[in-house]
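Everything on this sheet refers to the single structure shown next.
Every protein chain but one is kept in place in this view of the complex.
For subunit A:
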Amino acid sequence: MGKKRKRFSLLLTSLMAFSLALTACGGGSNNAATGTGTNTGSSGNGAASEKPVELIWYTIGGPQKDLDKVMEEVNKYTKEKINVTVKMNMIDFGDYTQKMQVKVASGEPMDILFTSSWAFDYVQNARKGAFMELDSLLNEYGKGVVDTIDPAFLEGSKVDGHNYAVPANKELPAQEVWRFNKELLDKYKLDISGVKTMESLEPLLKTIKENEPGITPYAMVKDFMPILPFDYIIEKMPMAVYMDTKDYKIVNILESPELKSSLETVRKYYKAGYISPEVATTTSVDDLYKSSNWFMDRAATQPMADNLWSASYGYPVVSTPAGEPYIYNWSVMGSMQAISANSEYPEKAMEFLNLLNTDPVLRNMIDSGIEGVHYEKTGENTMKNLPESKNYDMPTFSLGNIMINYLNEGDPENKWEEFKKFNESGVNAPLLGFNFDTSKVTNEIAAVQNVKEEFWAPLMTGTVDPEEYLPKAIEKFKAAGLDAIIAEAQTQIDAWKAENNK
């Protein structure tokens, strides 16, 4: 026994000694690395003839085959212009939030990163300290951005009075439309001019259900929510203020008569078979779009969206408004590029973002690839994709100002004017500019989130009877602490209201 114990203690001591040596080593090399990093940083700022600065950029989208090839060209251009090269890393849509949470939390070196209201949440991460505050950088190195993009973007994306990211100049308001498969509309000579509310869809859905057994009349997914006259504190959480609110009082939308009557309509449609019985677990209806086995659905629009949809599905799609264009927090923050808090070259990063949002050559290179390889120009501001473009197909909206992009074949000449018109038509939602700070109610949010996951999809899609489940949901939300969250949000809104003279 004694011998055994001795051996064990020997093992422990050698382990400990080893680990100490290791941590010492690790620490040493770490320091060395950061040391040299800052050195090159300061010298890089000194003179343009110095070695160019390499910016590390993380952005959203499926990694592209020709990314490195294009970046080589981009780097030639940016090196000459601002003495910067970029290393772009792409992370696919589904993985972006989670992977970036880990990368940012563990302090991985990066300079520029994509953020938004729907992927790697902008407001929360700004508050947690993930991004660098850009107020002075924008003034000093980002003049072009400030002058070019719609001022509503910079104003609307302020968190606690400061800018933490450069928004992409694109469509500003969000508007929902009913979309229809035009072939079916024509076949049954259906008229969509009278359609506006959910209720007004009934005769159309009925015709399709009776005559086309293989078609899903309403292609709905589990995220569905009826259009209600509310501006939400947190998206898809049952607390909101009325769109026409004067006193900014938060209501629990589950208790509102508007929600109740909408849910009854959805339930009626569900029971009539207009909606797939599996809607509460359906996350995508792409198969229906591909096979054109759908009649209608609802989607967020932008100018000329019908053309886009028709082109991507390969058959005509038409739409008619389902709501008004409102400018929400989340629509303003739909696509932004932030500078990481641990960036070693924030000034250079800002210069790069400035160039990206104002220089058509750089912007189109990053968006469409190399001229003559991935696309060719057909006029001053127009281009045509070449077959190679399938190896470099980027999500345009995520990278910056879309209004300096060359027009595609088939795009109307006034496309960007239409965008500007659409942006002007938007009405500010009441909570535009208010961002709820959840740090005091994180426990309640976690609990409420679970209740939401349990009830939301079945209720909103009509899978369960609202008569029975709505009271149950209200009770469970309350038990999880919804009222505490509402009270905290109300305090913050009142303070914000007083500050901004609303």
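The criterion applied here is as follows: contacts are C-beta pairs under 8 Å (C-beta built on N, C-alpha and C of every residue); 3 or more make two chains touch, one makes a residue touch a chain; residues count from 1.
Going forward, contacts and distances are computed from a predicted model.
Q: With one chain of the assembly withheld, which option in "Acyl carrier protein", "Sugar ABC transporter permease", "Yip1 domain-containing protein" or "Pyridoxal 5'-phosphate synthase subunit PdxS" matches that chain's UniProt protein name?
A: Choosing among "Acyl carrier protein", "Sugar ABC transporter permease", "Yip1 domain-containing protein" or "Pyridoxal 5'-phosphate synthase subunit PdxS", the correct UniProt name is "Sugar ABC transporter permease".
Q: Return the single residue from A:89, A:197, A:320 or A:449 that touches the missing chain.
A: A:449
Q: Check each of A:281, A:378, A:414 or A:491 against the chain that is not shown and name the one that touches it.
A: A:281
Q: If the hidden chain were put back, which of A:165, A:399 or A:464 would touch it?
A: That would be A:464, which touches the missing chain.
Q: Given that one chain is not shown, which residue among A:63, A:107 or A:203 touches it?
A: A:107
Q: Even though one chain is hidden, which residues of subunit A still touch it in the full complex?
A: The missing chain touches subunit A at positions 6-7, 10-11, 13-15, 18-19, 97, 101, 104-107, 121, 124-125, 128-130, 132, 276-278, 280-281, 341-342, 438-439, 442-443, 445-447, 449-451, 453-458, 463-464, 476, 479-481.
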